[in-house]
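The complex appears here minus one protein chain, its other protein chains still in place.
This part shows chain A:
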Amino acid sequence: MYRPELIEHLVRPQNVGELSEPDGFGESGHAACGDVVRFTVRISNGTVAAVGYKAYGCAPCIAAGSAMTELIQGESIIRAAAISREDLRRALGGELPEGKEHALTLVLDALHRALEDYWNREAEEADLVEGYRG
């Protein structure tokens, strides 16, 4: 049903946890829907210096979160933000079973929220545009 790469991420998930005082925090999903993914990132010189993730839900959610942390670790923010569904799918060994593709959307959304949170904090700090966050 699932590819070995996905099972490997499920059984030995990477970068599990939450960074203290992260530069960016992003969460997607609802417990009521069955899946929640959360990323915390630390950014240094425009690159992802550290990432922590937590996930509750189906196996592909847990595995995709882990795979994503490996894909973005050490990458520039821009490259991290540009990671696509296809990149994530490939990291999990290929196509997901029918009805499980939502895991990719959820993980991408949670990461984008974490990066957006970082940019918002940066903007606030730089006192750029008032109300930018809105």
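Observations on the structure shown:
Here is the rule we go by: contacts are C-beta pairs under 8 Å (C-beta built on N, C-alpha and C of every residue); 3 or more make two chains touch, one makes a residue touch a chain; residues count from 1.
Convention: contacts and distances are computed from a predicted model.
The complex appears with one chain absent; UniProt names that chain "Cysteine desulfurase" among the candidates "Carrier domain-containing protein", "Heme exporter protein C", "Sugar-binding protein" or "Cysteine desulfurase".
Among A:Leu19, A:Cys58, A:Ile83 or A:Val107, only A:Cys58 touches the chain that is left out of the view. For chain A, the residues in touch with the chain missing from this view are 2, 7, 10-11, 13, 16-18, 27, 31-32, 34, 36-38, 54-59, 62, 97, 99.
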